[in-house]
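My questions all concern the structure below.
The complex appears here without one of its protein chains, the remainder shown in place.
In this document, chain identifiers A and B correspond to the written order of the chains, with residue numbering beginning at 1 in each.
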Amino acid sequence: MFLQNCWYVAAWEHELKETPLLARTIIGQPVVLYKAANGTPVAMADRCCHRLAPLSRGRLEGDNLRCMYHGLLYAPDGACIEIPGQKAIPRIARVKTFAVAARNKLIWIWMGDAVSADRSLIPDTYALDHPDWRYRPGYVRFGADYRYILDNLLDFSHLSYVHAATLGGSDLIAKAKAEVESFEDGVRIRRLTLNSPQPPFAKPFLADGINVDRWHHYEIRVPGIMSMDSGIQATGTGVPEGVRNNALEFRAYNLVTPETERTSHYFFALAHNFATDDPSTTEKLHAEVSKAFAEDEAMIEAQQRAIDETPDLKMVVIPADAALVQMRRILEAKLARESATPAAL
Amino acid sequence: MFLQNCWYVAAWEHELKETPLLARTIIGQPVVLYKAANGTPVAMADRCCHRLAPLSRGRLEGDNLRCMYHGLLYAPDGACIEIPGQKAIPRIARVKTFAVAARNKLIWIWMGDAVSADRSLIPDTYALDHPDWRYRPGYVRFGADYRYILDNLLDFSHLSYVHAATLGGSDLIAKAKAEVESFEDGVRIRRLTLNSPQPPFAKPFLADGINVDRWHHYEIRVPGIMSMDSGIQATGTGVPEGVRNNALEFRAYNLVTPETERTSHYFFALAHNFATDDPSTTEKLHAEVSKAFAEDEAMIEAQQRAIDETPDLKMVVIPADAALVQMRRILEAKLARESATPAAL
Partner (left out) sequence: MFLQNCWYVAAWEHELKETPLLARTIIGQPVVLYKAANGTPVAMADRCCHRLAPLSRGRLEGDNLRCMYHGLLYAPDGACIEIPGQKAIPRIARVKTFAVAARNKLIWIWMGDAVSADRSLIPDTYALDHPDWRYRPGYVRFGADYRYILDNLLDFSHLSYVHAATLGGSDLIAKAKAEVESFEDGVRIRRLTLNSPQPPFAKPFLADGINVDRWHHYEIRVPGIMSMDSGIQATGTGVPEGVRNNALEFRAYNLVTPETERTSHYFFALAHNFATDDPSTTEKLHAEVSKAFAEDEAMIEAQQRAIDETPDLKMVVIPADAALVQMRRILEAKLARESATPAAL
């Protein structure tokens, strides 16, 4: 069961340039995405109403989309406007459309009733379109329930083990205490790791040998929108007091969209505000963080397979699970509220 | 659920030369096919009665078939005639056999009670073994319910879209009106497309630039036997009046045999009666039509996946569906009659 009435990331904006008719399944529903001539994104059910052929195998004709099985033509509002060889078009000949919005290089989609799609609720991802920040857009598909991906993001102790050779570099992150606080839509976490060896991914940007202080301050909102202020700076230069001093600063966005019950889209970006005139820095950071997400993918998919193979095993809850327990509770409450609300249509 | 008491195409005759023990699943039942020394085809259940090993992994010994697991030997009538190391052979040691017939280069099989297998009911495919006609036998396996393949054949408006670059070439086919008439065993369709650009597949055989008239006159019988009289000739030379004048004439056979609920055998041939002394013409036409059936395969398998992923979506019926609606009704009626009839055995 998935939340319907919330904004999900459907795609990076650049994907619609590379694939003019993008087929993407979101919370179990097949969607075709494209851009109208004026740049507005369009999203409709990826099924011709006639014989259910995927419209993503169709042909764009101006802003309209023609099914390439028997030629039915659809307007961006989902109405069928032409059936070859036939004059009358039945009123039921239409496909479902979804509210979509382009914002900060991302295409967002609202899978529930389009009338209730409030664009002011689109989460803030300002660093994805801001002159002070650089990043490369990333994407990976996980063979796992999106909730296990959220669990992973909600407990950064895994950096010490899963990412020992990339983002971690010592067991001090796992040993640092995280402050967790929940709000209506999610969870806020603050974690300071002091006087630690340098994490492997950041070594090229740090002076040799010095120890560092690190911060990971982030929030995760339902359905799966994580935005983080994180950074690294030489130990003793101010981090515990909140002073940033020649720090490596990052804004990270990890945006999880369920594809099916067992697969998930994972959009990510690690934006940095240092060396912004050096594209190779952006490339190197993107390569390192991509390596780290491949480590996550391997572990989370192994966990998913483990759970599927032995579904009766119980999990033992430990204090480090505080954030994920709170997040699950928030998610369950929202799901319960949706299933209690009569659908608008 | 499949029709039992009807003739299905089991194989092209040449396949039994290339694969002396041919394993083929037909309407969900595994069958092994071979030819006896005198050329008569034999079909039996592809399961040794002892431990259910596939007989298609066996060894032909004259007209008999030996299971290569523990050596049981079967006569063409399905009776076990030898069990190594044992004198008495239990009467229940036998495998089911099926009525089969070779006709016009095809091997036909009757999956129901062999007693009721009337060879006079084998559909006519004369052009497959006639000196005036040339073709190459074709085969493709579809990952789809055979009924979606029949639907495809029953509505040629798809030529304009699925086969825009091969058999189609313009949207005039979709716009032409088909005459549909049903009979006890199926549906007859007549479609004239006049004054149309040349279809890509026929360009090598037509004068440059002229427009053409086309006809597609065919019938489809249950379970899935299509035979077609089709052709192309210069516009203005007689097609609407039925006069054939320097026409490119074809006899096409598209023969669909269900393999399982989700997979189908598709035997096909496009026979031509022009340039019959030029084998390269036969090759070119076979290559073009094979390309077109790969286009169908891609679309129909996409449709099948779409239906399986979102099984609750309803299809909107349009006038172009007349033939397929009638065909489904005929098929359902025959299935209902079979399930109401007590089996002979």
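In this section, contacts are C-beta pairs under 8 Å (C-beta built on N, C-alpha and C of every residue); 3 or more make two chains touch, one makes a residue touch a chain.
Just so you know, these numbers come straight off a predicted model, no measurement behind them.
Asks: Can you tell me which of B:68, B:206 or B:234 touches the chain that was removed from the display?
Replies: B:68
Asks: Determine which one of B:16, B:43 or B:93 touches the chain that has been left out.
Replies: Missing-chain contact among the listed residues: B:93.
Asks: Touching the hidden chain in the complete assembly: which of B:39, B:62 or B:85 does that?
Replies: B:85
Asks: Can you tell me which of A:195, A:273, A:290 or A:303 touches the chain that was removed from the display?
Replies: Checking the options A:195, A:273, A:290 or A:303, the one contacting the hidden chain is A:303.
Asks: For chain B, enumerate the residues touching the unshown chain of the complex.
Replies: Per the touch rule, chain B residues meeting the hidden chain are 25, 29-30, 46-47, 49-54, 57, 66-71, 83-86, 90, 92-93.
Asks: I need the residue numbers on chain A that touch the omitted chain, in ascending order.
Replies: Interface with the chain not displayed, on the chain A side: 151, 155, 157-158, 160-162, 164, 171, 174-177, 298-299, 302-303, 306-307, 309-310, 313, 315-316, 318-320.
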